[in-house]
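One protein chain is absent from this view; the other protein chains keep their places.
What follows is subunit A.
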């Protein structure tokens, strides 16, 4: 940033930008205020949602063209006064996320925006057509249809890439309201600005910065919503069929005996990368690692993993080689306290056993990776997800533990060639993604669902026969 003026994030509503009088400060990793976000009141949200309700959806080909334009704008234009470099620097400094991960996230959002329609087709049932004019509808087919018109997004601020997901709703013809994270509102603000500039109307996509109480109004007035949050959010919305909760991943890696990690050093790298990529704060960063072969084997692996993770540089987030998450010192200390409380009887392993907080001298601190050894795969810490590289390693036995400790997992990378074991894992519905082989847990592809396809939630099949 070349100017001392604070970046201002305003609502983008049905009548354009709206400057709420209450400006909430947005701070960087040193605690310094670098931006302000204006929080809109309940009736503003009500009117914005009413505008979406009455809005019109542009025809498909126009939407696809606008999405391609928006993708280009998001990647390279100056939007809301910020060029791409300024934007990425700001996100890095505010979220404490390494700049390289932020740049990668920009590329991901650009790619997912440009091909949002095509990506969504992966979720379309084999018997469904996308419009009644499709020749296949003559003899009867399924018509792939929206389950509603207005989609609400209660976003998270832990990683800008979360905003790559909801673009599919626009591609599928939804009008979309996005409630940004108050900690990192820049990514959705930039994305909504790009979409608006590309031609999406003020009655097609809105940005509604609000507090939590008001965001409930947005969710209530949307037909369908996705909500990011912790266990409390999942509990609150879990039973609501109109809400798709995006909660903790409790992502895991299983190292079966035949993976032979001692002879494959790259497997330690794979686990370390799965833990630390993008600062380790995502739901697809590995949390629990199960090692077959007894307590000694688990200890040996935990030590090797801790050694590998200890090589990650302690540096400012805007440095090209930064990986570790950075927070204000007080926040970093609070996370360490939380870690100690969660860890309880688990045994800390490696160089960070004493402290994970590495102060950077400017009021900020990097969180160094934590590796703990658990006595058994049944220990509750195995699924304790914390927003930095934090891995719980436990011994695992096929006969004694089986699939039980692997239940409730967003992504499981299983290193094994044992078909019977893979069969059991593939059968376990509560493991949402099973990656067999050397695939990092954070790996994603539009063809591979993330806790099911979003489009599967957004769309349904109706019957169509069109002999006209």
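The rule is simple: contacts are C-beta pairs under 8 Å (C-beta built on N, C-alpha and C of every residue); 3 or more make two chains touch, one makes a residue touch a chain; residues count from 1.
Keep in mind that, in the parts below, contacts and distances are computed from a predicted model.
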Protein name (UniProt record) of the chain left out of view, among "Protein-export membrane protein SecF", "Protein translocase subunit SecD", "Phenylacetate-coenzyme A ligase PaaK-like adenylate-forming protein" or "Tungstate transport system substrate-binding protein": "Phenylacetate-coenzyme A ligase PaaK-like adenylate-forming protein"
Sole contact to the chain not displayed, among A:47, A:89, A:124 or A:299: A:47
Residue of A:220, A:262, A:340 or A:462 in touch with the missing chain, whole complex considered: A:220
For subunit A, residues in touch with the removed chain: 20-22, 39-44, 46-47, 49-50, 54, 217, 220-221
